[in-house]
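Quick one: the structure is below, questions incoming.
All protein chains of the complex are present and in place, except for one that has been dropped.
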Amino acid sequence: MDPIATLETGFGYWNPLAWLIAFVVAGIIAWVIWSAGEKGYRKGTEQVKPFLSGNAEPAKGDVHLRAGNLYWGFTEALSGYYERIVPLHSGILNDYLLWYLGVTALLLVAVIGMGI
Amino acid sequence: MNMSRIVRTVADISFPFILIYGFYIVVHGHLTPGGGFQGGAVIATGIVLLVAAHGHEAVARQITGNLLKNAETFGLLLFIITALIAILLGQGFFTNWLANTGMLFGTPVAFGPGPGDLNTAGVIPIMNIAVGIEVLGALSIILYYMLSGAQEAR
Amino acid sequence: MIPDIIMHNLPAFLIAVPMFAAFATPLIGRLGNERVRDAWVLLAMALTAAVAVLLAAQVYSAGTLVYTFGGASPGIPVPADSGGIPVRIIFTIDAMSAFMALIAGIVGFSVTAYSMASQSRSSGRESYYMLLLLLTVGVLGMVCTGDLFNFFVFLEISSLAGAALVASRVDRGVAVEAGLKYAVLSTLGGLLVLFAVALLYGQYGSLNMALIAHQMQFTVLDMVALVLLVTALAMKCGAVPMHFWTPDAYSMAPAPVTAFLVVASQASLYGLFRVVFTLYNVTLNYSLVGWFIIIIGVLSMVVGVTMALPQKDVMRLMAYHAVSQTGYMLLGVGVGLAVLGDETLMSTFGLTAMEGGIFHIINHAMYKGLLFLTAGAVFYRTGTRNLNQMGGLGHNMKWTMVFFIIGALAIAGIPPFNGFASKLMIYESVFLFNPFLSIIAMVVSILTLASFVKVFHSVFMGPQLPEYQDVKEVPAYMLIGMGILALVVIVFGLFPQVVVDGLVAPAASALVDQSSYIASVLGGI
Amino acid sequence: MFYNLPFIAVAVIAALGIVTMLLRQNLIKMIMGLSLIESAVNLFLVALGYREGGIAPIFTNAPAGEMVMPTVQAMTLTNIVIGIATTAMLLSFVMVIYRKYGTANAQYMRKLRG
Amino acid sequence: MSLSGTLIPVFIGIGLVFNALGVIGILRFPDVYTRLHAETKTTTFGTIFLGLAVVIYSLTRLFDTGDGEYLTFIIHTVIAIAALAITNATGAHAIARAAHMSGQKPAPCVVDRLSEAEND
Amino acid sequence: MIPFIVTTLFAFLLYLVLTAGAGDLVWWSYSEIAAGIVLSLITAALSRTFFCRNRDYRMANPVRLILLLFYIVCPFFIEMAKANLEVAYRVITGRIRPGIVRISPGLKTDFGVALLANSITLTPGTLTVSVDDDTGDFYVHMINIRKGLETKKITESEDVFTLFQFPAWIRRIAE
Amino acid sequence: MIEVIAHTCIIAGLIISAAMIVRFRDLISAAIAFGVFSFLLSLEFYILQAPDVAIAEAGIGAGLTTAIFIIAIRAVGRDEEVEE
Amino acid sequence: MMPGIWQAAILVIAALILAAMIRLFAGPTAPDRVVALDTVNTLTIASMILLGVIYRQLIFVDVAIVYALLSFVGTLYIAKYIGGEL
Partner (left out) sequence: MKKAVTGAVILILCAVLMIPVLSLSFGSPAVSQGMDDYFIAHGQEQTGANNIVTGIVFDYRGFDTLGEATVLFTAVLAVGLVFRKLKRGEEYEYE
């Protein structure tokens, strides 16, 4: 293996080329399996038509999941967190300045308190 | 949209004086308090005074925005080219390549208090003039823009 | 091949070329038509990038470079009769500076190429190009300078140019709101930086970083100055909880500007590292400041990624990811700082953590720039950034989709792209320092992947929507801009060790090694 | 202590500027606060370089005496010009915001949030 | 020498007295126009006298030392005072006019021909 | 062309006054004079249209300038001193009787109007509030109106100025 | 000693005018107070032997900044709106 | 010659500046405040001329000229705004 592509992290190593080769091998295997599929499949016939739970597939525009619907469960589960964190981004300039100066004051107290 | 006749007349009469005084500050920057920024600001304030007296459209007909923009660009280019020439002469960027050479602006100066001579200080007068032109253009054009924006707002 | 006069004055040209180009742009624009002006700007950016590359080559081969402005011979920083005090402005370019300049050069060039097409429909293009060049000047000056006041001046240049570019789409006023927030915060930060510089000057009577670092006493005033500098620069680089301007500014700016603003904020990050490592190094209370940086890093990672998940504006989502990724850099370098005093810990994992953090800087600049550019490409064709209204663009914008996939996989840390390499270094080294932090970093990485899956799905996947039937691929200039960055991402991903050995490790060791920095300026004291 | 007058002025003016920026909602007022802080920094710089009984660092017709420190004055000049540039830019932003939003109050300037 | 030695304190005294009167005037008078009277006339006059004191001082120095710089000093002082007089008067006029245009009436006013002229 | 020359001369004169005492060529040095010429030309190029707005070159006459100087030193200064004493009296006693009156000096030129207005503002208890652009009438705020003056529609300038008749002086100078 | 007292007076004026800037609700009044502040700051620079800075502050602070603030106030409205 | 007289004059002028600030604070309308501004301006110029003598730095009077010429601009703009002409 070409050592040039190996990343020594100090604890182990990682080789992207090996990973790529593994990826290609997996792809070849998949292709072999795919090409060994059913021979009787013909395009343009009734058998191509997809069904969802026995019903005909709805129009294409309807099945597209819009972005707002994704991860609804995640945000719902963490709603307690989000209810706290989103109002912090209030859009008010005074608040932003207060955060900045507040962190400055906090660190000032910490550093000077520790230093003296 | 403009002030009374008295203010206009006084502004007209004092404008050349402010201008020549600003130039005096600029070219004497290396001798007396002042320099490019201060002189440029004085001249720009003179233009601001005219704008106050006559309204900015009337002034912009005489001293156009394009003229001021060109002045700004010209000043900056003169400044950076003056600094770049030093590289061509084999010295570092921003070297004072005229000082103490005896050429224009190159009269050597001895240490200690003295009356001062206009013909000294190398590239500093050139840079003073460049910065003066730039500042005068920049500050006045800012005012022009803001006035036109303010009129658009109403 | 290249004349000596250029090779000797590379640091000067690094600033002078884009600056001169910016000043001359109105002139060129008046002489020729728009095409000539575009070519001029592109040429200037290319020259800047070339100078940056040459400079990096010089620095990496010959060590720290010192350039004195105004001196008859630029290589001699300290005049003979001044008693060992450098009186002029000095550029001190070590490996870290050259590394940052390289990033700015690459991203700047690809962003300019992209802008040639993406800005073609908007007015005020001349000002736009000039401001972009000036923003580059600000960033390059910030990373190269060795003088505190000069640092402040360049900080102001980059703040003002950045704010103006953010506000450049004035139509609805929203962009101006973002620009105002950015400008007010960064001006206040700049003033506090100047206050800190004044405090340092009041004690040591000098403005040169090396000399101040050499004489540093760490009195109470130094502590105040340290805090003011650290918080101001952390605010400028968008660390939580001072990150609030970041999503606003990043999402409202034109896409190429956002891609470059990432570099600008990383220049602030560089300033932060420079302050804690070079200016204060041995005198510093390592663990406290180190832990401060670690904490704001972890907060940035978590808050950034969680805020990114429910966003529906694609630019805003990516902006929160920029906050999150900044956290990785802060974490890596913060761990290095926290163990700076301990030789054994430093050699076991501290240096590796820092290398990871610094490697992540360049990776982040590349892939985040790429992602912003793809978002801009989508916006260019569809006119919307709302994820809820998009879909099925993959059918028509194949190249954009490919570039997006590359960027998204890289940011999520999927092998074999470059994000994985740097994140791996951070995970492993931080695990030895504190396993908990490492786990948080991994979780954040997973959430990053999740949110980019969301973007990918809702923008490119799905059936062709009726309103986007006749969307075409973006113009070639934009593809060139994205292509350069994608190429860098892939190359860095495939050959990480080369990059780490050649670029990152020297930068990290230059950052840690304060004494050689001082010696290069003051000459072996 | 008593003689640290300019430094006291610096502290008070900077504190007043910070108060203005934190507590006032009008954007122009906040920019005035920013200008106050900037003036305070300028005064701080100049006061740092003052030497007791010194004269201005100009040799033209100068009387005899020790000179005050010139570097800080150069820095202050730079900062003054930067200050006017920043102020002009911020004020023009505020003008545009007023035109688009109909308000110059920071509490209502919050279309970007969340 | 003795002449200048007495003149300078006298002039400074006059100048300070008039400046003080001006400040008292702006504090005491009832409305903006009368305050402008105090401000414009007395402070300008007082400053002119202070400037005269400075000029006399410089003249004595000029005759003592023969330095060209004192000549410059005198000229610049005179210019400063001239500029001050012109700008002060014009500024006072501008403020008075603006105050009147903004609808501020003179408070204990005997006669106001301007408002009458505007109302016509 | 004439405005340019007039403005140049004016600016050059000012420059010479500003830099007096710099060198050995009488009071100036050669470089100062060279710089002065160049700068005056630039100044004239920028400001000639403002300086000579009405193409009125009466004030370029040296006799008028000398008269102006005399006017400022003698009558004007005396009136000013008197005015100040009066205002001082008013300040101390608080006895005022203010009002705005209209006077009609009949001046035409801009310079004359401005000069008179500034003179009025700096002298006897009067303050120019406004000036009518068409007729050249002044609206003057007086701090103490003598009894009986308020009834006149247009106040005579003799009632305002007691020692010296400013309008006459200024007519002699500027018109 | 006299100079110190005069200096104290000027510093006091500086602080008072700064406080007025903060306190005035009327933006025009605040701008006027800003003008006074600039004057006194310039005088302070003058006392601290920095004539260059004093000229810059006089030209920029007293003239231009006031003008720019006034223009902005003209566009934005005079009263400082207070949150209900 | 009396050495302290210039300093005493400065002291008086500084006190007068403080007194003028009362009008700045109290002035019921904006024009009143502008009157205070003009007063402070005049007094500042006076003190600058005097300080030029005290410091024996004769070139300092340049600052006073700049002041006298330019402080007028701010006044004009405020007057213009108050008069509703801007």
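Think of it as A, B, C, D, E, F, G and H in the order they're written, each chain with its own count starting at 1.
Going forward, a residue touches a chain if its C-beta (ideal position, glycine included) is under 8 Å from a C-beta of that chain, and two chains touch if they have at least 3 such contacts.
Just so you know, these numbers come straight off a predicted model, no measurement behind them.
Contact with the chain not shown here comes from a single listed residue; of C:10, C:66 or C:137, that residue is C:137. Contact with the chain that does not appear here is found for just one residue of D:28, D:89 or D:106, D:89. With the whole complex as reference, residues 1, 3-8, 10-11, 14-15, 18-19, 22-23, 44, 47-52, 57-60, 67, 69-71, 73-75, 77-78, 81-82, 84-86, 88-89, 92-93, 96, 111 of subunit D touch the missing chain. With the whole complex as reference, residues 98, 101-102, 104-105, 108-109, 112 of subunit A touch the missing chain.
Of the residues in subunit C, those that touch the hidden partner chain are 19, 22-23, 69-70, 79, 81-85, 87-89, 121-124, 127-128, 130-131, 134, 137, 141, 149-150, 153-154, 156-157, 160-161, 163-164, 167-172, 174, 176, 199, 201-207, 215, 219-221, 224, 383-384, 386.
The definition used in the following text is that only the chains that are shown with their structure count from here on.
When chain centres are defined as mean Cα coordinates, A lies farthest from subunit H.
Ranked by distance of CA centroids from subunit C, the top chain is F. Between subunit A and subunit G the centroid-to-centroid distance comes to 54 Å (mean Cα coordinates, whole Å). Inter-chain centre distance (subunit A to subunit F, centres taken as mean C-alpha positions): 78 Å. Centroids of subunit B and subunit H (each the mean of its C-alpha atoms) stand 26 Å apart.
For subunit D, residues that reach two or more other chains under the stated contact definition are 21, 25, 27, 30, 55-56, 58, 60-63, 77, 80-81, 84, 88, 91-92, 94-96, 98-99, 107, 109, 111-112.
Shared interface positions of subunit G, i.e. residues touching 2 or more other chains, are given as 7, 31, 49, 51-52, 54-56, 59-60, 63-64, 67-68, 71-75. Within the complex, the subunit B residues that touch subunit G are 25, 33-35, 37-38, 41-42, 44-45, 48, 52, 139, 142-143, 146-147, 149-150, 153-154.
Considering their complex, residues 3-4, 6-7, 10, 14, 17, 115 of subunit B touch subunit E.
Residues 68-69, 83, 86-87, 90, 93-94, 97 of subunit E touch subunit B in their complex.
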